[in-house]
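Of the protein chains in this complex, one is absent; all others appear in place.
Chain nomenclature is as follows: A, B, C and D, assigned in order of appearance, with residue numbering initiated at 1 for each chain independently.
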Amino acid sequence: MSEMEPDVRAVQAAEGLPAQAGPPERRLGESLHFALRNPKLLIGGGVVGALLLTGLVAPLFVQEGPNVYVGPQAQAPSAQYWLGTTNFGQDVFAQFVFGLRSTFLVGLVGGGIAAVVGMVVGFTAGYRGGLVDEVLNMITNVVLVLPALVVLIIAAAYLQARGIALQGLFIGLTSWPWVARAVRAQTLSLATRDFVDLARLSGRRAHSIVFREIAPNMSSYLFMTFILLFGGAILIAAGLDFIGLGPTEGVSLGLMMHNAVTWGALQLGMWWWFVPPGLGITAIVGSLYIMNVGLDEVFNPKLREL
Amino acid sequence: TGGGGGEGEGGYPRAQTLYTTGTQWGPPANWNPIMNWEYTTGTVGYVYEPLFLYDPLAGEYIPWLAESEEWVDEDTYEVTLREGVEWSDGEPLTAQDVVFTYELGRFESVPYSNVWDWLESAEAVDERTARFEFETPRYQEWAYFTYSNPIVPRHLWQDRTEEEVTASANENPVGSGPYLYEDHSEDRQVYRRNPDWWAVEALDMRVAPEYIVDIVNTSNEVTQRLLTQGEVDLSNNFLPGINQTIEGNPTITSYFEEPPYMLAANTAWLVPNTTREPMDDPEFRRALASSIDLQQIVEGPYSNLVEPADPTGLLPAWQDYVDADLVEEHGFSHDPQEAESILAEAGYEDTDGDGFVETPDGDPIDLTLIVPSGWSDWMEAARIISENAQAVGINVTEEFPDQAALTDQRAAGEFDLVINNERQLSNTPWTYYDYMFRLPVQDSQNTVNFGRYENEELWDLTQELAETPVDDTEAMRATISEIQEIQLQETPIIPLWYNGLWSQYSTQHWGNWPSDAEDAPHYLPTTWRNYNQLGAVLTLTELEPAGR
Amino acid sequence: MSLDVNDLAVYYRTLRGDVRALDGVSFSLADGEIMGLAGESGSGKSTLGKSLIRMDARMRHVAGTVRLDGAELPVADDARMVPFRFHQVSLVPQYAMSALNPTRRIGRMVRELVRSRGVDYAGVHPELLRRLELVGLDEQVLRRYPIELSGGMKQRVVMVVSTLLNPSLLIADEVTSALDVSTQRAVAEALAGFRDRGFVKSMVFVTHDLALVHQIADTIMVMYAGRPAEKASSRTIIEAPRHPYTRMLISSLPEVGVTFAGKRLQGIPGRPPGLLDPPPGCRFRDRCPLAFDKCAEQPPFAEVAPGHWAACWKAE
Amino acid sequence: MLDLRQVTKTYRVGAFGGERLHAVRGVDLAVAPGEVVSLIGESGSGKSTIGKMVLRLIAPSAGAITFEGRDVAAVRGHRATKEYYRRVQGVFQDPFSCFNPVFTADRVFGLIRAEYHRSASAAAWRARVEEALATVRLDPAQVMGKYPHQLSGGQLQRLLIARALLLDIRMLVADEIISMLDASTRIDVLNLLGDLKARGLGILFITHDLSLGNYISDTAVILRRGRVVEKGPTGEVFAAPAHPYTRRLLSSVPQLHTTWEQADAALRAGGERACPGCARGGQPGAHGPVELAPGHHVGCFTAQD
């Protein structure tokens, strides 16, 4: 859970930088050029893409739901059950692909909400300044020190039925503070740029200055932030699932891991039940992080290597 | 391998120490035998002791602190204590202590305070004899009290306030039992053998382990690791897949060598909310009961670690009370066709063609079966039950609310179907009937009759049973048959399976564990709270160091 | 002859090909000479400066040699350049304001830097203090963090640090551009003072402000699009430039007293050519009022008068 | 047209705004139509602050700014603000930072259109833009649709001026608009300002380069630490600087045909004259503006305030 460490890195990196690194030279084309040549981005993106595709497409080919008892119990991987079966005879592969789907969903919802909240708070605090800034900062600090997992544990228990989207929502609502901080710092520095003043001289309103002038300048950065939040949300969700506070319906990779552990998969040597979900999570999140560094190198000419 | 630790200086000698786990869910914090929901493993049994033990496997009461008992007349009960029993501080254990213990029940916060609803007086006739006069002698319940309530030392407790009696940790417990409190920390507690235990002389009995280390429960996964590493000798946890371990690992055994491997500890019930339509209809309940394929549950999530319950729901230990003829006549079993025909006959038909039946009034049926989230075996069972019910056209879906939320809903009667196994093995089926039929129904039903089933006749019979002397098994059987007749027809609550008395032991360091083998001890192999009184403590007297 | 640059060409590697930022530069610098390097933005001034001390990863040495005090400067070889840096060639960078590590006290930074170059710090410490005093800073600054100093102070600190080991060549790149007039003057005069006191033998003073550079420089080299256009003594460049570009540049400078109403000055029309794929021949051809056919051929940077070089067919 | 009266700006700085920084103090000045007023001073003397106050990007702490008789502080609300900007516009020092790097440079025109000329047809608008570009002598084909980094500083700076011309402006605040430019481009931009002035615009020309201030301005205002130390017709101020500070400043300006030594010599030759204002009835070091000649004021203030 909680492994949002790299996020912070990116924030810091960004704080140390002018918001848009260097005068953009033929930005789009050039970015694309580097993107296509950046092994980190390609590998990371490739893995994430492949898993996403699996999560989207493979469930369509699984006839029965992931929790249906379809086969013999505790079978090792075979041609029929690619990843074997669980203690109860559920198809681990089916669970895995459905789990991928929910895992991506949690990432999307959690990461999305955290990104939106963090950005709104960050933009507002950074652009408005003054009292608004102080108050928002305070809120950010409070949320920051409240250990997200603990809040989530409590929140999870509070919800009687927990869906994946709801889980994502709660994760999103607790993991935005560092984004807010980072976006605020970025906004502060961008707001001193002359083009912001110029937009004001053109009669623009505050909100359109923020969203139409400032935000586009941070778009690559915001995108990277989202990716990190996405990965973070997946890890948090896995942590919650693991201690039994996961969704009460459906499957997710974390839940699979939880089930495998509670049902003694390790004890029984059923590695095919325990390993894939953990590996899946690690692969998704790890690839996201790698992709992020790749993106950083693409967007930031200073980091490019010729 | 790996750190059983502590051998040699500074540790408990492995060969003389028994490691147990499975009871204590948090740091040991309470040694107060009165607070029977709270005290740490062994407080009663190891340290404090009751007058009698009840051995459910043999079906008999074992005099323990008491030497004998006698109903002098219908309303008068006299118990005689053994000679020479002493508290671990050297004071003698007398009839005064027994009387004092029951007098404590005058405090409303004492769990057995309801004894005074029908007990009139308690007095010490002499040093070793205590006499109890009853208003209404509830023999069954009294027998339950005599073995389940431990006796506390009057000389140490008499000045205690209610708060000290029912809200204090009672550190440094002084009892009469085979062990003395030695030490505890966050995740364990240690007992040392009491060299002066009365039973050594009186019964020529010795508890084998010099030390008992009870390990606080954590996750199943950890317990499994500990068991595999030989760090734990007795685990009373439900460990899925343990059957395979038992089969595959010669050093890990259980009571039975084959399915269900474990003794039965309680019945899991499917409780329909009888205040709601259509669960108020016995026919519907019966159809539901017939739809459930218990075998699928037993083989699926439980991998045969449990057995399907008898239609009466009575535990195997009470087999004697099951009226086989009645079961033959009115019992139910998995039979989808039967279920469908019951439904059809009672007017439940699928009128709107959605594949699910509607009530005779044509209202759609849409039931929810709730099971606490995280109780994975039950969750799987609930899935199977819903599937089974849907297969016969009853629209049941499972839901997994948080446990506490479920408890709220259950107490308030705001549910359709719920699974519950609250009542444990005891000396009498009366405890089960009390659980099923207790009246009147309160706003909040916290421990019994969650289905809010109202049947005066059954409740009267239950009370009659309560007032039947425990040794009058004939009378008991008669009353129970009457109860079963109605119960089987009404099916107010559907028995599902027997939850096991989860016990798996490692023979690496200790042998002669209870099992159903001829020459093995036949006691309960468990450290669960209140099970020492069910003879589990005797298991300790039978253990032998391995390799002997 | 302290510095002798011969036909130096340095390109930037980019995605779209080489940017020929420096394309055949030759000049020499005498002992004690301060050479002002002027020219429009992008003409390759900084590139020249960097080439003489440290090329960054994107720069590629294509041709040419550099000799300093008679020894060859291995400008293309980063590792072999190391012994020369600081000791022989030193730099006051364009970004002097941010050249100091923000989290180190200045004194400590200097000490560590000097030691890392194998010089006994105790030996140079008194000299350091003396030179700081010379530029109007007291010993205190060594105990300060860069952020505690004003821009002008930082600039002067960097000057002192860079010249501490008495290099023969100092490259000062736009050191005054960010300063206001009074500070600008102080810094520029301090630099000249360093040369006078022999702290540095010779100096390349990069700026785009001709008015400033002629105040302190002995000679001025004007660059245009990666090539030298003209080099001569300051006075000559200001008063008798030969290259049309220089002339137009000078005539576009307003002076105190000249007003819009009185005398409307003219800029140079057009823009310098892109260096990615520069046109052959004289690179100023497109903007040059004097351009003629021969300009399709690249004019040599030839000595048109003693000490006066120009790259124009019409400079004779 | 534009009047600043006793305008003061105090920033809160330091740890959480605990200290005050007086960036501008009691500044009086006026700009008439067709007049270029140069605001000249060292870095940090408060020039940009004044410019920003005129442009309503920051609010004065005290004093009043009036534009065409109306108090600028009274301009409230989105509509009124827009109307104000229709008349008063600014161009800033760093042309690169004035353009949003992620959009094409001509977006600055788009903004104006979106806010002010919503109803104009595409063709009419295009014509307008081309006209404005023609005024700043830019070839539309060269600049339209290009990203800021593809244009030179001079081109960008001119685009910004063209942008201002799309509105019906009366007043232009030009904040150091040439200091980032090459010598040759610089003169072009200056000439352009001169042309605008000829069209009747009032220009507040902010610079620290005295030679440039001198080139086009009618009135020079010398700022020092937020105060006006000298103010008067440009020719007079440059030819006969009254305040010692002005004189020192002038002598530091690098000039092509005068070396610093010569300038110093000239300064010494003129003698270390005290501020003539003091002689005219002010306490040395502590008198406000004193009029030396018609329209030529000098003020001197104690060092610390």
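Things to note:
Rule of thumb we're sticking to: a residue touches a chain if its C-beta (ideal position, glycine included) is under 8 Å from a C-beta of that chain, and two chains touch if they have at least 3 such contacts.
In the analysis below, contacts and distances are computed from a predicted model.
For the chain that is left out, the UniProt protein name among "Glucose-1-phosphate adenylyltransferase", "3-oxoacid CoA-transferase subunit B", "Pyruvate dehydrogenase E1 component subunit alpha" or "ABC transporter permease" is "ABC transporter permease". In the complete assembly, the contact with the undisplayed chain comes from B:Asp402, out of B:Asp402, B:Glu467 or B:Glu542. The chain that is not drawn here is touched, among residues A:Met257, A:Met270 or A:Val298, by A:Met257.
In the complete assembly, the contact with the undisplayed chain comes from B:Asn114, out of B:Thr76, B:Asn114 or B:Ser341. Contact with the chain not shown here comes from a single listed residue; of C:Asp7, C:Glu112, C:Asp196 or C:Asp277, that residue is C:Glu112.
Considering the full assembly, B:Arg423 is the residue among B:Arg423, B:Arg452 or B:His522 that touches the omitted chain.
Mapped onto subunit C, contacts with the missing chain fall at residues 53-54, 56, 81-87, 90-91, 93, 95, 98-105, 109, 112-113, 116-117, 145, 147-148, 150, 158, 161-162.
Not every partner is drawn; the one left out touches subunit A at residues 1-6, 8-13, 15-17, 39, 138, 141-142, 144-151, 153-155, 157-158, 160, 177-178, 181, 231, 235, 238-239, 242-243, 254, 257, 261, 266, 274, 278, 281-290, 293, 296, 302-303, 305. Mapped onto subunit B, contacts with the missing chain fall at residues 1-12, 14, 17, 19, 25-27, 29-30, 35-38, 108-114, 117, 148, 163, 166-169, 183, 185-188, 213, 215-216, 218-219, 221-222, 225-226, 228-229, 231-232, 402-405, 407-408, 411, 422-424, 435, 438, 442, 445-448, 529-530.
Just so we're on the same page, only the chains that are shown with their structure count from here on.
Chain pairs A-B and C-D differ in how many C-beta pairs are in contact, and the one with more is C-D. Across the complex, subunit C is touched by residues 42-43, 152-153, 182-188, 190-191, 194, 208-212, 214-216, 234-235, 238-239, 248-250, 252-257, 259-260 of subunit D. By the touch rule above, subunit C contacts subunit D in their complex via residues 40-41, 151, 179-185, 189, 208-212, 214-215, 238, 248-250, 252-261, 264-268, 271. Residues of subunit A that touch subunit B in their complex: 67, 69, 73-74, 87-89, 156-162, 244-245, 248-249, 259, 261-268.
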